[in-house]
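Subset of chains shown; positions unchanged.
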Amino acid sequence: MLHDLFPPGIQHALDLAGIFVFATAGALLAVRKNFDVFGIAVLAEVTALGGGLFRDLVIGAVPPAAFGELSFFVTPLIAAAIVFFLHPEVQRINRAINVFDAAGLALFCVTGTTKAYEYGLGLTASAALGLATAVGGGVLRDVLVNEVPSLLRDREMYAVPATVGAAMVALSIAFDALNALTTAAAIVTTFVLRLLAMQFHWRAPLAWNRRSAVSEEP
Amino acid sequence: MLHDLFPPGIQHALDLAGIFVFATAGALLAVRKNFDVFGIAVLAEVTALGGGLFRDLVIGAVPPAAFGELSFFVTPLIAAAIVFFLHPEVQRINRAINVFDAAGLALFCVTGTTKAYEYGLGLTASAALGLATAVGGGVLRDVLVNEVPSLLRDREMYAVPATVGAAMVALSIAFDALNALTTAAAIVTTFVLRLLAMQFHWRAPLAWNRRSAVSEEP
């Protein structure tokens, strides 16, 4: 089976690590927004599990892993509790968090694509859902804090690495070459692309002939 | 069966009463926001049925009660029609509406937890979905009117009573003691906690060492 590419224990530990990092980022945003303790917990849960929840609803994986797997649900609460007490310290290691976030992004776009394909979706749809798994939680988080999702507007190169990773998995499946090696290659490529984008401030293009200085229409 | 704790007729009447009150609150907000007649109806529907719809999608109860049970769908339209014509009068009894809203909150967190457990979810996930049933409609309503959900930021003690009620139901199930008495106890506890929170302005804590005076980051 596709999801047995890595030993189950390692796979599960990687998933939990990705969930923990995403949840930490969500909880930190909640603290900056002066949310109360309940809002911190909700934003941690939504950021960490929202993308996978959307994927599972679309592919009909009921109940979704976010609710069917207790450790997935509890991990964001632990992250929220740590941020609740130690947010100044956590904030200080923001650079490290960004690196772990890139790792979570890489992992989720790959496992999301694989899971969607296992549930019978086509290659393009599977890659799209892998991408949604990786970035969906962040979009929901931004909607809840009443901001335009940074993914859509910031021109930060966040979605492109995930798209590349999801496409690599889909291509591996198409050529019947999905194995631990190609999976690891997709994860590493996404991770490195994202780190390079952060380091060199790569930006996604605006619409053709559109200057970024143009202000929004009234 | 768990959902036969009360005679079906009473259960259904309670559900409709809760839906009616939530819908009224949603419709009043739509009037304050100057929404048109269609917006009033949509906000009534979303506020009243959004939480249960989310729960039903997650547990795979298809079609969700919001669309499968005609009386659930029609009740918010009646509430919207009343508010459309009589909103000044309805606004005036705002205090009474808050009390009924507390009753709806208490009822929905308990029935939501029970229904999720019946569909095979674990105790923690069931309690989380019971909470989502009770507060989810309000979150969707606030997203639609383009505000940060008051649940996450206002520090008003709204989610905590519902969390307590959902946890009481989950514990009753865990100890094989779910019956009409323990269910009623969970409903009453949630209701009274919410009334006390309103009366004495109990507030949920912000993050540790975070003054509420700190403004949002730019």
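Lettered A and B in written order, each chain numbered from 1.
Operating definition for what follows: contacts are C-beta pairs under 8 Å (C-beta built on N, C-alpha and C of every residue); 3 or more make two chains touch, one makes a residue touch a chain.
As the structure is a computational prediction, the values presented were derived from the model and not from experiment.
S.K.: Quick check on the homomer: 2 copies visible, but what's the full number in the structure file?
M.R.: Full complex, one repeated sequence, 3 copies overall.
Rule of thumb we're sticking to: only the chains that are shown with their structure count from here on.
S.K.: Go ahead and align chain A to its copy chain B using Cα positions, then give the rotation in degrees, nearest 5.
M.R.: An angle of 120 degrees brings one copy onto the other.
S.K.: Report, in whole Å, the distance between the mean C-alpha point of chain A and the mean C-alpha point of chain B.
M.R.: Between these chains, centre-to-centre, one finds 29 Å.
S.K.: Could you please specify the touching residues of chain B with respect to chain A in the complex?
M.R.: It comes out as residues 57-60, 119-122, 124-125, 128-129, 139, 143, 146-149, 151-155, 159-160, 163, 203-210, 212, 214, 216-217.
S.K.: In the complex formed with chain B, which residues of chain A make contact?
M.R.: 30-40, 42-43, 53, 57, 62-64, 67-68, 70, 73-74, 83-88, 143-146
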